[in-house]
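Heads up, one of the protein chains got dropped from this complex, but the rest are sitting where they should.
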Amino acid sequence: MNLIDKNRPFNFKFDGKALQGFEGDTLASALLRNKIQLVGRSFKYHRPRGIMGAGSEESNALMEIHNQGVIEPNRRANMIKLFDGLDVRSQNRMPSLNFDVMAINDFLSPFLAAGFYYKTFMWPRAFWEKLYEPLIRNAAGLGRLSTNPDPDRYDKGFLHCDTLIIGAGPSGLMSALIAGRSGARVIIADEDFEMGGRLLSDPQEIDGASGYEWVSSTLAELHSMPNVRLMPRTSVFGNYDHGIYGALEVKTDEINAQGNIKGARQVLWRIYSQNTILAAGATERPIAFANNDRPGIMLASAMRTYETRYDIDFGKYAILSNNSSTDKNRSDQTIDTRADIWIADTSGRKGLKSVTLNSGEKIATNWLGMSGGWNPNVHLTCHKRGRPKWDDVNACFCPDPNTLPDAMQVIGAANGEFTTHAAFKGAKKACANLGHKSGKSPKADDAPYEVGAFWHVKGKKRAWVDFQNDVTSKDIILAHQEGFSSVEHVKRYTTLGMATDQGRTSNVVGLAVLAEARGDSIPDTGTTIFRPPYTPVSIGAFAGPHGGQHFKPIRKTPSHKFAEENGAAFVETGYWKRASWFAKPGEQGWRDSVDREAFNTRRSVGICDVTTLGKIDVQGADAGKFLNKVYANTFSTLKVGRCRYGLMLREDGMAMDDGTCARFSDTHYVMTTTTANAVTVFRHLEFVRQCLFPNMDIHLISTTEQWAQYAVAGPNSRKLLQKIVDPEFDISNEEFAYMGCQKITVCGGTRARIFRLSFSGELAFEIAVPTRYGDTLVRKLMEAGEEFDVDMYGTEALGVMRIEKGHAAGNELNGTTTALNLGLGGFVAKKKDCIGKVLSQREGLIGDDVLRMVGFTAINPNDTITNGAHFIKMGDPKDAAHDQGYMTSIAYSPELGHFIGIGFLKGGDKRKGEELMAVDFVRNNHIKVKVVSSHFIDPDGERLRA
Amino acid sequence: MRYSALKVLKEGLTGHKGWKPAWRKPDPKAAYDIIIVGGGGHGLAAAYYLAKKFDQKRIAVLEKGWIGGGNVGRNTTIVRSNYMLHENEGFYEFALKLWEKQEQDLNYNTMVSQRGILNLAHTDPQRHAFARRGNSMILNGADAVLLDTAGVRKICPFLNFDDARFPIRGGLWQKRGGTVRHDAVAWGYARAADMRGVDIIENCEVTGFDIKDGVCSGVQTSRGPIKAKKIGVSVAGSSSRVMAMAGMRLPIETHVLQAFVSEGLKPTIPGVVTYGAGHFYVSQSDKGGLVFGGDLDGYNSYAQRGNLPVVEDVCEGGVSLIPMIGKARLLRMWGGLMDMSMDGSPIIDKTHIDGLYFNGGWCYGGFKATPASGFAFAQLLATDVSHDTAKAYRMDRFSKGLMIDEKGQGGQPNLH
Amino acid sequence: MIINHPLLGPRDAAEFVYLGDASLMQRPNPKSETAAEDFHNYQYLRNNPAGEHKELWYHEQGDRSWLVVTRNTLSHEITHVELARDVARSS
Partner (left out) sequence: MPNLKQTTPLDGFKQTYNGLVVEELSGFEIVSIALVGGAEKAAAKSIKTFLGAALPKPSTWVSGKQGKTIWTSPNQYFLVAETSNDRLDEEFAAQFEGQAYFTLQTDGWACLEVSGQAVYEVLERFIPLDIRKAPIGFAGRSTAHHMSVLILKTAENSFILLTPRSSSWTFLQALEEVVKNVN
């Protein structure tokens, strides 16, 4: 019984050659059907290689899938479900698979033994980067990655279940059946596109019928259960904390007529399971003998799979085995090491021609199956650093019940129970442990598995242990000779087990060779542990849909549409897109726009969307007390209808954030934070509320997005707003003084809030309406401002004006500056405690010499001041020892007609008038600057109180 | 035994019979002058410099497991000296200069490969911070170039310039940055130290300190007590556990940092690229694997393994920055224990206990520091005077308010 | 990881933000004569145990509760989860 549908042929290409396969084929089986033996080259020696396995353990048959200039490298031929139009090419060869010049390495192999590169290439020094390394790099690597973006789509998702069953062989299917019948929510996943596991490959009977019939009827029943989810082509690749598993579901590799993959190519699932049954089966091992890597030599079980499931006719072939599992092979000649015969050597560079036995007998054959016994697939039991234990009888590592992840049971071959009968028994028991009763198990094969511990054939020639990475038994012995005897040292020194199969076929053989060299037993020598993922997972799948523009959300302000319509350039501020300036026709560059916006605002009026500042509603009987704790200055005394600037410290005394806080009633404050810190401040406030002062009556809720808020700044701002604000509200200087706040209505009854705040230093207001009105309000404001030549201004002009005023912002509140550094020492209230007060008084933070924020102007007014320059005293050497501070913010002031800067200078508060060098190597701009007050414009604040 | 091309040739022709163990496997002696606790990169380097530069004799390195099994064998192999604060930059530049001579110094090819490191900026404030940082680097004798977008494109044309959520606005390029074959560093120092008489004792776990009247005179180990005049502890992620045996609490939390490697690929990525807007950095090893990582998982952990959210976060950053790597496959993920200090910078200092010295708090930056850390620790152990470039790495800097906080995150280790 | 929220049941730890040792809830008395030292120890020194650890997690993508989670730093096993506010009130 095979699973090939010869009525559905597929055309595909291998290295440009047109070939045909069928529905049901993998690429590997299709290549074998086309009698192709040579399919790849090894990593180091570029040895010719053929297909070695029939599943994900493959280490030789790695291919590139090509599609319209995009390459997916290193695909295992056995894991590609054949489809029409597949274009696949061999890799790591130059110029061709058949003639690979890099194969010269194979002849130089005596000099390329384990670790050779640590001992040479040291002279001359400069040659490493220039010559040796490029040579090594070009020779190494496997497939190519095209430099084109990956065009495919990926999804991610979350699944919840009572029982996750990993593997759909006899033990997994039986478990699903029992658990499913009892009503549990079951997920059963298998990396193969056909469920059934070994039952699809080994000819055997279950309850008198063929194993395949049992699989079909079981699958049919499982499909009928709504509580069972069958997930073929799904590799459960990792076990994480608390029952979380990572799984990759391959939806399709198929490319449609448009040259695309429809829908998501792969889905990365995070599976939350209450219980897990690991039924992942076992992987056959090779045997290390001289030249055991010829194309045509493969695992015996793989040959059986290709014959049975894929209907491949190998003709005559031989089997080398140390165990009873190969009894199922239909070979013409079995070489059983248990009878003291083995293979001494082989011939046939690009395809096996013959094998020579230890007796000297030479057997002509093109195909050889080898079986060195079986390794249970214990990988997922190790991901949380569980260690398997050695089973002497079965000569393999089995899961150790004492180190299993929580709520995981291991059954069947994965648990070292290799018969179908034992698989069923294991399933029954595992399900019973979960409270699922079951009837009698079907009758199945129970012939015991017997294995002789035969690992490698000693000799002078190379015998491969890790096929892909070209690690031979001699390499392992040499590593031991050089003192690399710990198994971890051997792995790192020889690269054993580091290939794309993560040592699935090589680790145990390698360990056995090492144990023999050390004269220890295998369990005393070490163990194999595995890290996720079980099989490699596309980075694209881990990224899911979050590439390109979808990397992070985009937050748009209420005036976004209006800004787009008016020439705005946007800047990323966290996830927000803020308008940085609004280009008008005729302007030559961003500076033109920014200068105009700043200048116009100071001359007449400008409008800026400040919605992105965090807004937090603070309500409660203890609101004042609470704010006194979180702000350095006092808020309990703030009068209703007033605002106050607030400086917030971290507990270590550094400035955390600043903003204003308005009081609307005895129990109601509205705090604003900087855009960048809105989230962290909220989190901090919740910490203070819940963890430090749990008995205060305080309630916090973010209203950042609830209110669209615009700054209206400039000498004409009041006049403009008077046209918008409903007449019953008085915003004259007398009735609504600087730092006032009130609830008002605008435009005929629309609810609003107005704050008399100024970041620009001009007469200014901030007006807020529910966001639903945000788009219309900005249009109304601009309409109302037409007579004043109102301008929108962006973050750049905002920055210019705040620097002109010497306000600290993000560049200064950089997490390493104290209130004192910022010139805000006076804000830390003397009488009360606040968060950060105690530690802000440490000796290193309060000396005369600490950094102080000051202003700078260029001595030559035509010089450009640059950000990030360091200050050096005139005449001092330009080195770290003489560094006096650094420039944090700079701007061209259209009002002053030259550049200005603010920065931190040691003891700067007492150094006004001093001349310094502002040293900027990376822009090659060293200029002379003078220390000045950071209040460049209207230092007495007359304008904002107007 | 000297390693050379000639020697490799000769051994190749004679069946490799002449290679000797890279280091001896001695039993511990009853007493040493100086004991280093911890056979990682830093500990082995300290032992080497003690013997080579500071003329110390009777030195032992005690390692709980096998040497190089901790972070020196688990990191993403990057070396660089691109710090902003002078207290760090001077030290890391000293390290980089030692890396540049390491192979000849040790007679071991650790594959120091200066293919450059590029830090990307995505906003003007980031570019400005890079300017400040680049200037700091140059003030400390390092190299730095501030790039605009075109400059970045020249070095890494494959980055996402056209469809990026966070557009690339420039970068800071240190040409002398690069990668080093991490395991080889441990082996190279071990071999060179061993050749100078240092006893490297594996499978020897320190279980206690002999402290009396404020003086430490030896250690208890799984292989018996060992006396010493001076004991230096250099155990990275295990710092708190080991120093607790001396009754000390440290300004350190242990966190897990995951790292990732892809399947082997032909050369694609030239140097090291660090994504300033995502949590992602990548280089390509000589074997062809993309070696990449991102942020800490973020919680205290000694488990040497992490969880899925960070894996996904890192890969999202990777694909959004370098769209072609979607088609590469992640081969292996693992975790290391980071001794995260309270300001993100290390400690190399005496303790209040005479004879007991501490080296730790390396956060995730320990690998690149290896030679300088070893050198500075050796000098401190040998002379009781801090190395010039490591003077700021004092234990008491937190009580004095002299933190060295590159990122400005304050006393929350998982944010550094 | 999964944190079993006392009010909401099991939630993916990715919804939470981690702060650190739950001793951060015991803010020293700023008026004490040893305040400088107390605050230094509070802010900077940690037991950093390899084993059971009481620690603070914030349900940022959820109900905004701060939780005290008892978790083993060697195995990541979580044995106890409480609302921090309850813990703070009872101490």
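Going by the order they are written in, the chains are A, B and C; count residues from 1 in each one.
As a convention for this text, a contact is a pair of C-beta atoms (placed from the backbone, for glycine too) under 8 Å apart; a residue touches a chain by one contact, two chains touch by 3 or more.
This is a predicted model, so every value here is computed, not measured.
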Visible chains in contact with the missing one: A, C
Among A:T403, A:T680, A:Q722 or A:T776, the residue in touch with the chain that has been omitted: A:T776
Touching the absent chain when the full complex is considered, from A:Y212, A:Y310, A:W707 or A:F736: A:W707
Given A:M102, A:M225, A:I363 or A:M696, the one touching the chain that is not displayed: A:M696
For chain A, the residues touching the chain missing from this view: 153, 155-160, 263-264, 267, 270, 272, 545-546, 550, 552-557, 575-576, 617, 619-622, 667-668, 695-699, 701-708, 724, 746-751, 769-777, 780
Interface with the undisplayed chain - residues on chain C: 7-9, 11-12, 14-15, 61-65, 83, 85
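What we mean here is this: only the chains that are shown with their structure count from here on.
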Rounded Å distance, chain A centre to chain B centre (Cα mean): 22
Geometric centre distance via CA averages, chain C-chain A, whole Å: 27
Multi-chain contact sites of chain A, meaning residues that touch two or more partners: 240-241, 244, 270, 384, 651-652, 839, 842
Chain B, residues touching no fewer than two other chains: 303, 307, 399, 411
Partner chain A, residues of chain C touching it in the complex: 1-2, 10, 12, 17, 19, 24-25, 27-28, 30-31, 35-36, 39-40, 42-43, 56, 58, 60, 64-66, 75-78, 83-85, 88-89
Touching residues (chain side chain A, partner chain B) in the complex: 43, 70-74, 92, 110-111, 113, 116-123, 125, 128-129, 133-134, 136-138, 140-150, 152, 154, 156, 238, 240-241, 244, 246, 268, 270, 383-385, 474, 478, 481-484, 486, 488-489, 492-493, 495, 500, 502, 531-533, 536-540, 542-544, 546-552, 554, 571-573, 650-654, 810-811, 814-816, 839, 842-846, 866-870, 878-880, 883, 886-889, 919-923
Complex interface listing, chain B residues touching chain C: 238, 240-241, 244, 249-254, 298-303, 307, 309, 342, 398-399, 411-414
